[in-house]
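Note that one protein chain of the assembly has been removed; the remaining protein chains are unaltered in position.
Up next, subunit A:
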Amino acid sequence: MNAMTHTRIIRIARMAWLPLLFLLAGCHIDMYDQPRYTTNQPSSFFADGRSMRPPVPNTVAMGGFSGDSALMTGKLDGELVAELPAEIILDAALLTRGRSVFDAYCAPCHGLLGDGQGVIAFRGPLVVPSYHTDRLRTMPIGYFFDVATNGINRMYGYGARISVADRWAAVAYIRALQISQNTNVSTLAPAEQTQLQSGSPQP
């Protein structure tokens, strides 16, 4: 190896750090923030600043509404339905789900027992009606679905927030609450009375 080649190798070796510059190519965020909108992301493109476009008034989702369906409205031919629609099957699972939905969405005002003593009712000046009155006990079940969907008086509608199936589940649970709160304990079977006294929710 002569001195000439030796110097050349050293000169090239001094440049060995240059490939490290490729690491700088990793310093970018275009994969983190890709050119697309995510849910609720603001947009400078639309005048109102939102990327999620509000639907045109009176728009309904495909299969999301039908004016003459008891399932969607709680009414049949303009009359409130007295029974659950055929699509909703009354079983323990429905009531369990109904309890969960009721406790989440209804109980803040109506109270866990449906007595109108919820925490919001307690704080505000508003009077929330109890479900345990003769007027509401004899009300057709479609009424509760209609109110849950569209609201009534000061209560806002929950049609946009709770799915149809969940609304029916909650309505079925309201009926169950009405029965449970209007049942004489002495008419229950001894085992059920013991369970009730012990305070355990379910066997």
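In this text, contacts are C-beta pairs under 8 Å (C-beta built on N, C-alpha and C of every residue); 3 or more make two chains touch, one makes a residue touch a chain; residues count from 1.
Heads up, the rule we're going with is that contacts and distances are computed from a predicted model.
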> UniProt protein name for the omitted subunit, picking from "Carbamoyl phosphate synthase large chain", "FAD:protein FMN transferase", "Cytochrome c7-like domain-containing protein" or "Sarcosine oxidase subunit alpha family protein"?
Replying inline: "Cytochrome c7-like domain-containing protein"
> Out of A:A104, A:I152 or A:L188, which is the one that touches the chain we can't see?
Replying inline: A:A104
> Which one touches the absent chain: A:L18, A:M31, A:I89 or A:V185?
Replying inline: A:M31
> For the chain left off this view, which of A:I9, A:V60, A:A93 or A:L126 is in contact with it?
Replying inline: A:L126
> If the missing chain were put back, which residues of subunit A would it touch?
Replying inline: 31-34, 36, 38-40, 42, 48-50, 100, 103-105, 107-109, 119-120, 123-126, 154-156, 160-163
